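What you see is the complex with one protein chain gone and the rest in place.
Labels run A and B following the written order; every chain starts at residue 1.
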Amino acid sequence: MKLLEIKDLRARYGAGEVLKGFDLSVDQGEIVALLGANGAGKSTTLRAISGLVPHVAGSITLDGKSLLGQTTEAIARLGVSHVPEGRRVFPGLTVRENVILGASNRRISGADTKREVDQKFDLFPDLRRLADVLGWTLSGGQLQMVAIARGLMANPRVLLLDEPSLGLAPLIVQQVFKVIGEIRKLGTTVLLVEQNAHMALSVADRGYVLETGNLLVQGKPDELWNDPQVRAAYLGGMAAG
Amino acid sequence: MSVNLASARISRGLPQAAVACVAVVALAFLLPGEGYYLNILMQAATYAIAVSGLVVVLGYCGQISIAQAAFFGIGAYGVGIGMVDFGIGFFPAMLLGVAAAGLSGLLLGLGSLRLGGHYLAMVTISFQQILTLFLTNWISFTHGPDGIRGIPRPSLMGVSFASGHAFLALCLVFLVLSTLTIWRLKTGRLGRAMQAVRDNELAAGTCGINVFSTKVIAFGISAVMGGIGGALFAGGFQYISPDQFSFSESIVLLTMALLGGVQSPFGSLVGTMVLVILPEWLRFLQQIYLAVYGAAVILIMVFLPDGLWGLMLSRVIRRAKPIEGSVEPLPLLSERAAASNDYVLKVEGLAKHFGGVKALDGVDLAVRRGTVHALIGPNGSGKSTFINVVTGLYRPTAGKVTFTGQDITHAQPHERNRAGLARTFQNIRVFRGMTVLDNVMVGAERPGNDIAENPAAVVERALAALDFVDLRGDAHRQVGALSYGHQRYVEIARALASSPQTLLLDEPAAGLNLTEKHELGELLKRLGGHGLTILIIDHDMNLVEQVADHITVLNFGRRIADGTPSAVLANPDVVAAYLGEPRHEAA
Partner (left out) sequence: MATFLQLLFTGLGIGAIYALVALGFVLLIRAASVVNFAQGQFSMVGAYLLVVGFNVLGLPYYLSMFLSVVLMAGFGVLFAGATYWPLRHRGGLPVIISTIGASIFLENIVLFLYGPSPEVLPGLFDSPGIQVGPVFMDSQYLSILVASTILVILQYLIFEKTLLGKKLQATSQDKEMASLLGIPVVAMILITFGYSAALGGLAGMLVAPVLFVSVGMGGLIALKAFAANIIGGYGSIPGAILGGLLLGVAETLGASYISVPYKDAFAFAMLLMFLMVRPQGLFGEKISEKA
């Protein structure tokens, strides 16, 4: 059975339909990239999975259990961990406190929390040094590391990553994708939304390309890479740089 | 065509004012008998004038004042004390009272408006309490809790206002004039500045608006309107006492404004009428009527955010006509100044420390006139801090900023904008409550712009800027209804309409898709060819390569490279700190 399965997903914001009915699935242990232009509906798809979009139709299931109509908190407790666009690190809390709060969706003892936070700091060595620094003082790359570490603390069935490279310097983008590669080794399932198709397809097992709320094409990275329609629309020209 | 449109904007209101004045005077004299109805109307008219002041301070400028009854009281006591104790005439006494109200408003505003909105709320509550204490306890001056009786009514140039009808007519004329003035204020330069401050203080400052003085003026106007209402109230009822100007009366006035709709003086008029007349019908409520008022405030906030007037307007389908006709293109695009060697912007040894963190640590940077200069660097390298210090949002710890030969190191943001420095923001800062056209007009009428004093030309300039970014068709839409990319263009148009010497763009490509990024690059190249100097921060190396004449690289608050694009992007330090891999290998 598929871990995360989406069927005929439709969503509307105000008068406009932003998701027009498409299917998507993620298997256990896979990294799936969701690509497309601005406004194609990538972030809306993630927000719909997390119960943040009010008017959604179709079906979204995790392990066969419907997520539709559940509250965001309940969905988080079922094991969906969402690292949203813009990182959203709590500015008035320290790095350590931010990471600890990532485990809010499960019951876990203080000692286990401490141990797991330490594991996350092994994954992101920079964060150990910054553990007691307040969120608002961090740079974009550091914030992204905190956000991903916090997302992993949920011990997720599936990790939703929304535009992890947005607004980051080229060098930091490379580091972030290296970390995503590490996460894959841990066996965590990831649904990755990216503007940077080149980087996303370099770590993904499969990819979907959305266009204005519809599924344009799906397949293995090299299939997408060589699809002339996709190349022309999204990957070609400047993105190859 | 658009010139006619603009002059129509200016002259509208004058004929209506004359007609309305005649109408209300006739109405006042046609009312039957003395007494009850006259009193209710007199109360409604004087209250409505005070409430229209709240439209300015709360509706237009977004600041909460809870002392309108205090200013109303100062105006009333000016008339009462002036006429009864000092024997001066009604109009001079009124002038004194209104001046006292305005002056206390200015003083309170100067003390509290540098800070956020709730400070004014608290300070006005305090002022309200202190005033009540003085009115009650300073018996030798205010007559204490007994109040002042026998306030005479005036006569002016042989016309006596002693009768209820005549005095009501006087109140109504004041009401018509104040309502129309405040209605006109909204679409004028000052009104737009107030709304810009309400919607986004930081952006307003960088658009040349003196945020602090705009707030103080709005509050001052509101206090004056309170004073005028109060002075007329004293003449109308001929008896005043402290409890008429208490905190709870301030709440009543606030409720009137909110119920009617705080965005328009017509709304406040409707709200006042309803709440003056309603209690007369609801006399059976007696002591509980204030509780009903309190509950009403909550219910209005929840169910009628735009008030009764807003509700009425939303029922009327309004379709603004598209603005036809061509306008002169932006003048800054016609001056074909070639790149030159003189420096427009010069930054020397700039440092900014936040506590122990050195966000900027002695940065030098010089931007030549007519070039596109890019500032790049890793996240946290100090780029945004740099632009915020240069535009005056942060105070530098050390260093010097020179712009077109002037030292602007310690200038306020609006002063820098007046000198010709415009900017856009990384996370878009448009004025959400205003239309696209109004947003861009705020830019066009920055003090110091060549056409700022000519309202017709301001409209034309704004339309020209909208033409440039191809958004003329959306001119009358609320800016919040546009897509993210288009809001970014509105921000750029707002900056261009102000005819800047230099334009600072803070990550303009963030969040844009490839097509939009490419369009943005084309737009910047078109600008760069026209003598406008541009300083751009962005992570998109394709965009930077596409447009930049010169690149400066920051890392850890220090400059690590500076020079032509080809030299800088091949610099090994830059590759190590920022790019990660040399450019042009993958492609």
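Following the convention adopted for this analysis, a contact is a pair of C-beta atoms (placed from the backbone, for glycine too) under 8 Å apart; a residue touches a chain by one contact, two chains touch by 3 or more.
None of the values given here were measured: they were computed from a predicted structure.
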Next item on the list: Could you tell me which of the visible chains the hidden chain touches?
Entry: A, B
Check: Which of these touches the unseen chain: A:2, A:20 or A:88?
Finding: A:88
Notebook entry, point to check: Among the options B:254, B:458 or B:471, which residue touches the chain absent from this view?
Noted result: B:254
Margin query: Tell me which of B:162, B:301 or B:576 is the one touching the absent chain.
Written below: B:301
Checklist line | Positions on chain B where the hidden chain makes contact | finding: 62, 64, 66, 108, 111-112, 114-119, 121-123, 125-127, 129-130, 133-134, 137, 201-202, 247-248, 251, 254-255, 258, 287-288, 290-291, 293-298, 301-302, 305, 384, 388, 393-394, 425-426
Item checked: Residue numbers in chain A that touch the chain omitted from display -> 50, 52, 71-73, 76-77, 81-82, 84, 88, 90-93, 97, 100-102, 104-106, 136, 150, 154
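The rule we apply is simple: only the chains that are shown with their structure count from here on.
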Margin query: I'd like the Å distance between the centres of chain A and chain B, where a centre is the mean of that chain's Cα atoms.
Written below: 40
Checklist line | Complex interface listing, chain A residues touching chain B | finding: 37-39, 137-142, 166-174, 195, 198, 234, 237-241
Check: Taking the complex as given, what residues does chain B use to touch chain A?
Finding: 354, 357, 376-381, 483-485, 507, 510-518, 539, 541-542, 577-581, 583, 586-587
